[in-house]
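First comes the structure, then the notes that go with it.
In this view, the complex is presented without one of its protein chains, the others remaining in place.
Naming follows writing order (A, B and C), and every chain is counted from residue 1.
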Amino acid sequence: RRRSCWYEEEIEENLRWCFALNSILHTGASQYQDIALLDTKPFGKALVIDGKLQSAEIDEFIYHELLVHPALLHHQNPKTIFIMGGGEGSTAREILRHGSVERVIMCDIDEEVVDFCKSHLVANKDAFFDSRLQLVINDARAELQKSEDKFDVIIGDLADPIEGGPCYQLYTKSFYESTVKPRLNENGIFVTQARPAGVFSHTEVFSCIFNTLKQVFRYVVPYSAHIPSYADTWGWVLASDSPLPLDADELDLRIRQRINGENRYLDGKTFASASILSKAVRKSLAKETQVYTEGAAKFIYGHGTCSKLQPGAVQ
Amino acid sequence: RRRSCWYEEEIEENLRWCFALNSILHTGASQYQDIALLDTKPFGKALVIDGKLQSAEIDEFIYHELLVHPALLHHQNPKTIFIMGGGEGSTAREILRHGSVERVIMCDIDEEVVDFCKSHLVANKDAFFDSRLQLVINDARAELQKSEDKFDVIIGDLADPIEGGPCYQLYTKSFYESTVKPRLNENGIFVTQARPAGVFSHTEVFSCIFNTLKQVFRYVVPYSAHIPSYADTWGWVLASDSPLPLDADELDLRIRQRINGENRYLDGKTFASASILSKAVRKSLAKETQVYTEGAAKFIYGHGTCSKLQPGAVQ
Amino acid sequence: RRRSCWYEEEIEENLRWCFALNSILHTGASQYQDIALLDTKPFGKALVIDGKLQSAEIDEFIYHELLVHPALLHHQNPKTIFIMGGGEGSTAREILRHGSVERVIMCDIDEEVVDFCKSHLVANKDAFFDSRLQLVINDARAELQKSEDKFDVIIGDLADPIEGGPCYQLYTKSFYESTVKPRLNENGIFVTQARPAGVFSHTEVFSCIFNTLKQVFRYVVPYSAHIPSYADTWGWVLASDSPLPLDADELDLRIRQRINGENRYLDGKTFASASILSKAVRKSLAKETQVYTEGAAKFIYGHGTCSKLQPGAVQ
Partner (left out) sequence: RRRSCWYEEEIEENLRWCFALNSILHTGASQYQDIALLDTKPFGKALVIDGKLQSAEIDEFIYHELLVHPALLHHQNPKTIFIMGGGEGSTAREILRHGSVERVIMCDIDEEVVDFCKSHLVANKDAFFDSRLQLVINDARAELQKSEDKFDVIIGDLADPIEGGPCYQLYTKSFYESTVKPRLNENGIFVTQARPAGVFSHTEVFSCIFNTLKQVFRYVVPYSAHIPSYADTWGWVLASDSPLPLDADELDLRIRQRINGENRYLDGKTFASASILSKAVRKSLAKETQVYTEGAAKFIYGHGTCSKLQPGAVQ
């Protein structure tokens, strides 16, 4: 039987990705964004913000295991974690699986999105009610700037920087230098999602985020993996002033020692593979010269929210 | 401006992938298949057979470099190559870049498709007219069975095995055992494309092709890479009775020594990464028990051609 | 903002009609059919059965006023009405607006569809609970054949006759002659919806239904009107052995005298316009020679249900 109801995402102006729908479970709107929870046939429940897929039930574990665990595992003993964004709750959920973690701050600007996810995303229920989690509704930059705490790991799980409204202030060299790094403990680690890292799509912002972090941290490790529901290879970047060892066996050991429950995607070998980029991407990253500064943002396709929050941001 | 003209592919019943169109360059039909060459905005010229994308101008190099070079590079001195299928010409083009190669047989069943590609795919023009290439229009199985030649490398570049009409006879244990292996020279290597190898999609046929080849060859190496225009991670399997060394530096050395022109996608590190599968896929392949036999084909979504060719095949 | 969720109908193999979706209100399935109530942006709530739009909130009044009122108004004093199909309830609702009507039998084969509509279609609530309405779950042909009652008006509001499963037995000359006509009172009137009646689409079945009824009744009046949500001009055919006067003023008088509430679409002039077909359609109907018989059904695009009910029907 032909499918009648479809979710359609415009990945780029010239490219669409369409999922057959079972139902439209919930819709809502905050002052910043439209939000919907869809039940899709190919990817299960899908969280969509402003017409862009944020995460899908059946494969969000890839994104969130790769965002959280490499950073925490490369740290000797991660106790305090700061999440920039992350209102969906999945990033907190993965962090809280680490036995060493004592305190997690999730700082998201959009309370309605957080409430929506808290109500509707069953898989993250426990995380939202974990006593180690502290939820702050604020702009992550403002929050870090006023904070006097330091953290073992800071995680960038921000809405994408997008054309006409990028969160680019949270991706600039000066932000990393003046705001992030001073809030890291010694041996602290920063990690951020970095948009697509495919053979062509890595030039969008991945290579530039990598190059920007290289200006600020001594050790920077880009890595990537294909996420089916995103129809692309996704990228993340680890950064620290302490060496980042990459040995697969050591990672596997730490996984066994520290993480409650079993990872579905990540183990030592998987990270080894993810952190060896293909020839084309490696060459391109090596040649990248652009650095994100306040005055030189890159724009990507879509519609973002940060500019709405910070109207004076683009000067 | 909104795009008006679109190519739409039903990847699965519940999943569509749509490219904005510049134009429909050529259409044709053979006795077996409909064929079209489209000019798409996101992926350049795209060859479509029976409504399924075969290859796209901007990223076919990923598929073809990964299909051809690992097999030839792992061989000491590949001189004679047999391609099952490959009528598009790109596989031959990559093979012919190897200085050691003296003779390539491309055996495709569909003369009209071959002629169509010969006429319209500019990038493969030189390959089609290379004196080392011999084109045979025949069923690859029949051709191998009647052949008295042996080959250093045999490459499976076949149309996908598909529901209602699979080429499954060219993926069975008995075919590998009785037809392919006897036609390999000593230290010969077999490689085949193996459909998607994503975290979910690898169970379609990739894990089973891997397991089937394991019954027949001593050394079997599955590997995978994301191909943007396919909207998935794709898989290939190398198989041989000689050890398959995987050292990245040695591969890089052989690439420099043997291959004319520069690879765009593949080098030693890229192959190292491609041949380390993610945890989920690795576990799944390790547990795979199914073997393709004449009586137990797996069917996949789409519409194929082999059943039309071999009406008595499914019994 | 781009729309993300869409209902897509394949009107023909080569033609699609797509509505942005607010939500998927209810879905269900009977033994015969899939059923869904969608909330669409362009046409309000839409009832969809087996992937085909049945009626849309904002313009179903056109279809139902044109199906019901011309037949009842052309009758001197309609008291008893038999609806073949009509489980949605809108046809009964329009009939029950006539003060003269004492008894309405709605005979639909699919109890789940009737229950679904009773529960979810608010506009028809009163009709479903009107004491003059009698609901029968049965095949309309079987019901009429066993019935000993006669009716002033019989209304065909059947699911479309469709390829691979037409209700064609309810559109044949023998059915009209042996089953419908004997159950009409003297001066009784039969009316049926007759699928599209557009300048091209009338050749699908409209012209043939018209011609078939002409073999059985002395007076036959085809008429048509554009229904926006159907993306086509729709057709109906009135048939009787009594003359069918068409005077606009007389119709307007009867509307005022007999119908409670105000019509939204139909008045005397509207029917005058609707019953003058365009030159192309008029010529085509005049030349039509085909008659529906048991052995010569016409098939139309889609997927129907009657064949499932009457598996021995097509011989």
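Just so it is clear, a residue touches a chain if its C-beta (ideal position, glycine included) is under 8 Å from a C-beta of that chain, and two chains touch if they have at least 3 such contacts.
All values reported here derive from a predicted model rather than from experimental measurement.
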Which displayed chains the hidden chain touches across the whole complex: B, C
Of C:Ala29, C:Leu253 or C:Ala280, the residue in touch with the unshown chain: C:Ala280
Interface with the undisplayed chain - residues on subunit B: 1-10, 21-24, 27, 34, 36, 38, 48, 50-51, 303
For subunit C, residues in touch with the removed chain: 3, 6, 12-20, 40-42, 58-59, 62, 198-201, 225-226, 228, 231-233, 263-267, 269-270, 272-274, 276-280, 282
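Criterion: only the chains that are shown with their structure count from here on.
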Chain contact graph, described as a line, ring, star, complete graph or other shape: line
Relative to subunit B, chain with the most remote C-alpha centre: C
Gap in Å, rounded to a whole number, between the CA centres of subunit B and subunit A: 35
Subunit B and subunit C: spacing of chain centres that average the CA atoms, whole Å: 54
For subunit B, residues that touch 2 or more chains besides their own: none
